[in-house]
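One protein chain is absent from this view; the other protein chains keep their places.
This part shows chain A:
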Amino acid sequence: MGTTSTVDTYSNVLEFLCCRIRLKITSNIDASVVLFSVIPEIGSIVRSLGCFPTEAELHELLAEVEEEEPTGYINLEKFLPVMTKVLLHRSYQPIPEDVLLHAFEALDENKCGYITKEELVKYLTEEGEPFTQEEMEDMLSTALDPETNTVHYRDYISMLVVDET
């Protein structure tokens, strides 16, 4: 991990955030001055940069970058180096496809290759880091086979993974 990589990663994060918060990207942007309201979106931002944090890990990250007195804003100057470090050290490991497959299989008690809508909804909205109603509906809109009311998870995974080039 040479210095070029750090600078590159830092620049990537900076550019991403500027686009996200619609700030003009100038070469001499004064990071210390920029505060941006991002807390509700921090999960989305970190994930968009290629990481897979759990909700718990996000809370830790937030604690590291938030102001002493939470103002609802985050200082870009604080956030950038923390985020750069996260990306360089490849914290929050990505989830390989086969691990994901095992996860779905774990929910598929009878090993039939699919999970019923009721079962899936039960697990994802009640267990772990529960989905909101909206998140559940959104996943079902792509994953659910409306005729059988089941989710054929192999197909679902391969469909989404192909798209993610």
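By definition in this document, a contact is a pair of C-beta atoms (placed from the backbone, for glycine too) under 8 Å apart; a residue touches a chain by one contact, two chains touch by 3 or more; residues count from 1.
Note that in this section contacts and distances are computed from a predicted model.
Hidden from the displayed complex is a chain whose UniProt protein name, among "Transporter", "beta-fructofuranosidase", "Serine/threonine-protein phosphatase with EF-hands" or "Cell division cycle protein 27 homolog B", is "Serine/threonine-protein phosphatase with EF-hands".
Not every partner is drawn; the one left out touches chain A at residues 4, 7-8, 11-12, 15-16, 18-20, 24-25, 43-48, 51-54, 95, 99-100, 102-104, 106-107, 123-124, 127-131, 135, 138-139, 141-142, 160, 163-165.
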